[in-house]
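Here the complex is missing a single protein chain, while all its other protein chains stay put.
Coming up: chain A.
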Amino acid sequence: MTKNTASLFDHVLILAPYRRDAEYLAHLLGQYEVHCEIGSSTDDLSGLLANAPAVLMATHEALTPVVISSVAEHVRSQPDWSEIPIVVLLDRASNDGRVRTQLERAWPRSRLLFYRRPVTTVELLSGVQSALLARHRQRDVRDHIEREVELRRELNHRVKNILASVSSIFEMTRRNATSVEALADDFRGRLNALDKVHSAVFKAETDNISLEDVATITLEPYRSTMGHRIVFGGPPVMLMAETGTSLALCLHELATNASKYGALSAPGGSVSFVWSTTGGPLPELALEWQESGGPLVETPAQAGYGTRYVRAALGGILGTKPVFHFEPQGLRVTAEGPLSRISAAT
C-alpha cells in the first residue's frame, strides 16, 4: 500500500473495488512512475479526498451512490482554481451516454475522462499523464493567485506608508513655512526628492540602493548648476530601500539649506559629502557633510525642519543622533553607527 506516502496533488487515487483491479492499475501506472493511492474501502473516502489527489480514477462499479455523493462534495468544495480530473473506466456493456450525463451533473467543475474497458496501457497512461499535467497547471494558477494576493497586500502596505510619509512631510513643512509660496516650494522639493529615490529603487528592481546612487540622484540638481562645487564619495555601501529613502531626504534638506543659507549660497562656496566604513566584525559607517567658503556660520536660535528631520532620521537610521557643528567657516554634520543597521546584504 502507498497510503502513508500520499501527499497533496502528486498522486492518483484509485477506486476499483472488484477483484484485484486497483492493484493492477496501481502497478501499471507505477511502472511509469505515476504515484498511486488505493481507496480500498469507501468508508474513509472523504479522508482520502482530503489528501488532495491530483487525479481520481474510478471503475464503473466503484460508482455507488455513496461514492458519487462523496466525490460530489469534494468537487463542490474545491477552491476556484481547482478542477479535479476524474478518469472513469466504463464497462464493456454499460450505457455510456447515461453514465456520462449522470456524472457530469453530479460533478460539475471536474474534468471527466471516459475510457471503455479493455483499455490499452498506452491509452490509459497518456490520459492519466495529460490529467496530471492539467492538474499541475491548476496548481501553478493557485501559486500565482497566492503570490498576487501577497503582492496586493504588500502594495497596500506600501501605498499607505507613502501616504503617511507625504502627510507627515506636508504637516511638518506647513509648521515651518513662513508663507504659502515657501510652503509650496519646500513641499514640492521634498516630494521631488522622495519621488526620485523611489524611482531609483524601482529601477534597480531590488529593494536596495547604493549610497552612491542616493547621493547622485539627490545632489544631481545642484551639481548640474554648480558642478564641481559639490563633491561626494566613499566605499560601496548598499542600503535597504527605506534607509535609502530617509537618507535621500536628509541629503535633500542639507543641500537645500546649503543653497539657501550655506556654502552654496555664495559664489565660491563648496560642499563635500563623504562616507567611510571600518573593518572588523562590527563595521561602522561614518558620514560627513562639510560646507566651506560660504557666509560666516552662526548657530541658529531655533532648529528648522531640515535640521530637525536630519536629526530624527539619521538618529533613527544609525541609532545615534548626528552632530551639527556650526563652525564659522562652514556647517559640518557628522553621523556614525553600525553598518549592520542600514546595509542590505550585498
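Here are some notes:
As a convention for this text, a residue touches a chain if its C-beta (ideal position, glycine included) is under 8 Å from a C-beta of that chain, and two chains touch if they have at least 3 such contacts; residues count from 1.
Just so it is clear, contacts and distances are computed from a predicted model.
You can't see one chain of this complex, but its UniProt record names it "CheY chemotaxis protein or a CheY-like REC (Receiver) domain", from the set "Circadian clock protein KaiB", "Septum site-determining protein MinD", "ATP-binding cassette domain-containing protein" or "CheY chemotaxis protein or a CheY-like REC (Receiver) domain".
Per the touch definition above, the residue from A:113, A:169 or A:197 contacting the chain not shown is A:169.
Among A:249, A:271 or A:285, only A:249 touches the chain left out of the display.
Of the options A:222, A:261, A:289 or A:309, the residue whose C-beta touches the omitted chain is A:309.
Contact between chain A and the absent chain runs through residues 157, 160-161, 164-165, 167-169, 171-172, 175, 242, 246, 249, 308-309, 312-313, 316-317.
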